[in-house]
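These notes are about the structure you will find just below.
A single protein chain has been removed from this complex, and every other one stays in its place.
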Amino acid sequence: MTTERNRTGRHAGPGRAPRTEIVVDGDSVRAVDGISLAAVLVGERRWSLRRNPVGGDPRGPFCGMGVCFECEVTVDGRPGVRACITKIYAGMQVETAAGGEVPHDR
Amino acid sequence: MSTRTADAVIVGAGVLGASVASHLARSGHRVLVLERGAPGREGSGTTAGNLHMQAVHTRRPGQKVPLDSARFLPLQRAASDRWETLEEELETSVEVRRTGGFTVAETEEQCQELRDKHEWEAAAGIHTEILDGDAARAALPLLGPTVAAATWCDLDGYANPLKVTPAYLDSAARHGGRTVAFAPVRRITRNGGGWRVVAGRGAAEQVVDTPVVVDVAGPWLGEIAALAGITLRMTPVAIQMHATVRSSATMSHLVQHIGEGLSVKQVAAGNLLIGGGWPALRMDLAGRSATSLDSLVGNVALAVRVLPFIRDLRLLRMWAGPLAATPDEMPVIGEVPGAPGFYVAGGTYAFSFAPLWGETLRCLIEGKPPPVDVSDLGPGRLMERRSQEDGRIQEDNGPEQENHQDRRSKRC
Partner (left out) sequence: MTAERGTAVYGEVVERDVVIVGGGPAGLSAAARLASAGLAVTILDEQPELGGQYYRRPAPAVARHWGDHRPEGGRLIAQVRAAGVECRTGHLVWGVDDDGRTLLASDAAEHPVRLRARRLVLATGAFERVFPFPGWQLPGVTTPGFAQHLAASDHTTVGDRVVLAGSGPFLLPVACSLIELGVNVAGIAEAGRPYRPSLRALGTLGHPARLRELASYAARLARARVPIWQETVVLRADGRDRVSSVTLAAAARPTRPVRTVGVDALCVGYGFRPQTDLARMLGCEVRIDAASGDAVPVTDAAGRASRADVYVVGEAAGIGGVHAARARGLAAAYDILARETRVTVPVSEARRVVSARRRLARFTALTDSLYPDPAALLATLAPALPADTMVCRCEAVRAEEIRTTATGSADGDLNATKAWTRAGMGPCQGRECGFAVAGLVRSVASDQGAGESRVEVFPSRLPVRPVPLTTLLELAGPESQEGDA
C-alpha cells in the first residue's frame, strides 16, 4: 500500500517538496526527501517502533536526539539504528517491531 | 559515641562477610558487619558471579603462579554442594543457574591440559566429560570452528552477585545481625582477651568490643589486618568485565577457556557477560578502578573467536573491580597465628566459595571441626618473617608452604 496521508509538509508552501520512497514493514511510504526517519514514521503516525525487552510493551521515539534508544529500528538489515538521527534515502528498507514478537536489543 | 559489644565484628560487607554474618547470626551469635562503603559494591559487586566447579585452570592474563588444582578441586566440590541448597537456606532467589559449562581448548597443548584436568576432577569426585571439537559443537552449536576440544561439567553455573550479598545480609538481619554501611574501620586494638574495633567518624563513630574479628575485607584484607598489627602479604589486583546489550536467550551454559582468559555466559536479563580476568587499567582502592581498552579489545576478540555469534552484539558497559589475590593464588582462611580471635578469609574465587567459607569460619570460631580441612590454607603462610618485640606475631607454617610447592611441582 502506498500512503499519501502524510503529516509531513501538510502546509506546503510554494510548490511541492520533492518526495522520496522508502519501505516500512513492507509498505511503500513517500516522504519529503532527506528528513529524519523518525519524522517519516511519526508523520505516518507509526509510533510503536519496538517493544521493551522486559515487559514487551510498545515503545516509540522519545528524546529525538539519540539518547534514549527507544526509536531503534532495522534499516537495510542493520538492527539498532536510531531513527531520530538517521536521514531517509530512496529505497531505504525499514523494519520496526511494531506488531511482532518481543525482540531484544542487538 | 558509645561503646557496644558484639560476639563477632565482621569487617567488610562483601559476599564473604555477608555469608559469615548469616552463618554466625543463624547460629545465635550477635554479629556486627562494618562496611567502608555500600555493601557488596566492590569485588562482590563487580565479579562475574561464575560458579565454576570444573578445575579453574585458566590463568588470569598477567597471573604469575598457576592455581594448585589438585588441592583446589576437593574444596571446589564442597563449595559446589552448598550452592545447591543456598536459595532454600536464604529464603529467596539469587538467580542460581546450574545449567552446566564448557571449558574449551584450541591448541594441541591445551587439549592435553584438558585431559590432565579431567583426571584431577575425577579424583576429586567432580564429573566432567571430554568432547572433541565436533562433539562440543554438537552439544553447543554456538561454539566456533577453532574449538578443538572441550570438557563439560554439569555442576557449572552462575548466580547473580548483585543478589547473593544482599540476600545473605537480609538473612543475617532476620537473625539479629546488624550491618553498618559507610563506616570504614579505623582502629583495631587488643582489649583484654578480645579486640576493640573503631569505625566511622563523628556522630556515626562505632566503638565495639568483641572477642572475634573476621577480616573479610577483600582487596583491603591486608590493610585491615595491618590495623591490628598483622602483616599479610596480599597481592590485590583489579580485573574488568564487559556486558553486551540484552540478547534473546541463546546460551544457557557457562563457557570458559583452558589456556586463555575467557568466561562468557548469558545472565537472566539477557545480557552476555564477557570476562576472564583481564587486567583493569588501574586499580583504585579509594575510588573506582579504571577499565582498559587493551583488555576490552583482547577479551572481546577472544570471546568472538570462541563464540562467533557474539560478533553481532553491542557492548553496553564495562567495569573494573578489585580482587583479593594471594601470592600463591590459593585461598586464605583461618585464625591468625599469635592473634587469637582474629580470623581472615579471602583470595580469588571468593564468590564460588562464599557459602563454604561462611560455614567454615563459623565452625572455626565455634571451635568445631570445619566441613573441609583448611589447616594448610591459614594466614600464617602469608606473614612476614619479622621479630615482633612482644613476640605475638611471627611467621610459622613453613612446612605448609612447602607442601604447596611440592604438589605444584608434581603437577607441572
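Letters A and B mark the chains as written, and numbering starts fresh at 1 in each.
Just so we're on the same page, contacts are C-beta pairs under 8 Å (C-beta built on N, C-alpha and C of every residue); 3 or more make two chains touch, one makes a residue touch a chain.
The structure presented is a predicted model; accordingly, all values stated were derived computationally and were not measured.
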item	value
Touch criterion as defined above, residue of B:P308, B:P340 or B:P371 at the omitted chain	B:P308
Options B:L32, B:I188 or B:M318, residue touching the unrepresented chain	B:M318
Touching residue (missing chain; options B:Q110, B:S292 or B:T326)	B:S292
Those residues of subunit B which, in the complete complex, touch the missing chain	37-41, 45, 60-63, 144-145, 162-163, 166, 169-170, 179, 181-182, 204, 244-245, 260-261, 269, 278-279, 281, 288, 291-294, 296-298, 300-302, 304-305, 308-319
Contact footprint on subunit A, counting only the chain that is left out	7-18, 32-36, 38-40, 42-43, 45, 47-49, 52, 54-55, 57-70, 80, 84-87, 105
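By our rule, only the chains that are shown with their structure count from here on.
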item	value
Centre-to-centre distance between subunit B and subunit A (centres being mean Cα positions), rounded to whole Å	48
Partner subunit A, residues of subunit B touching it in the complex	245-248, 269-270, 312-314
Touching residues on subunit A, where the partner in the complex is subunit B	53-54, 80, 103-106
